[in-house]
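All protein chains but one are shown in place.
And then chain A:
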Amino acid sequence: MATGEEELYVRYYVGHIGKFGHEFLEFEFRPDGKLRYANSSNYKNDTLIRKEVYVSPSLIQELKRIVTDSEILKEDDKLWPVPDRVGRQELEIVMGKEHISFTTAKIGSLVDVQESKDPEGLRVFYYLIQDLKCLVFSLISLHFKIKPI
């Protein structure tokens, strides 16, 4: 981008393989502003939602603020619960020269966070994910008039 500021890439995945096959939610913001969103749930009826739209540089700036304020780049996933049969989460962020690719199990509630070996770090992840999902669901539902989940 011509702004001369740090570029940003953000990707989040949550999913599991169960009796309904591979069910997942995944979205990414690419440096050119392209937001891609996919949600596959095979429960009851087959649905696979795949949507993309370009967001403005202002939106990317706000996303960057949310990521930066969370201080997620200072964390490390090495003590977080590893992905298991119940599920898997992935958070990948590239901001400037820094690139994180974190994985962990699904987190049911704050109790899981408290009981982990790195409650402070996992809490940062836990809330950032919720804030990111909240933003993405708003964008997708406003733009396409669908309920993302």
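In the analysis below, contacts are C-beta pairs under 8 Å (C-beta built on N, C-alpha and C of every residue); 3 or more make two chains touch, one makes a residue touch a chain; residues count from 1.
The definition used in the following text is that contacts and distances are computed from a predicted model.
Undergrad: Quick one: find the hidden chain's UniProt protein name among "RNA-binding protein 8A", "U3 small nucleolar RNA-associated protein 14", "Mitochondrial import inner membrane translocase subunit TIM54" or "Ras-related protein Rab-30".
TA: From the choices "RNA-binding protein 8A", "U3 small nucleolar RNA-associated protein 14", "Mitochondrial import inner membrane translocase subunit TIM54" or "Ras-related protein Rab-30", the unshown chain carries the UniProt name "RNA-binding protein 8A".
Undergrad: For the chain that got dropped from the picture, name the residues of chain A it touches.
TA: Touching the missing chain: residues 7, 9, 13, 15, 17, 22, 24, 26, 30-34, 36-38, 40, 50-59, 61-62, 65-66, 76-78, 82-83, 85, 88, 90, 92, 94, 96-103, 123, 127, 130-131, 134-135, 138-139, 142-145.
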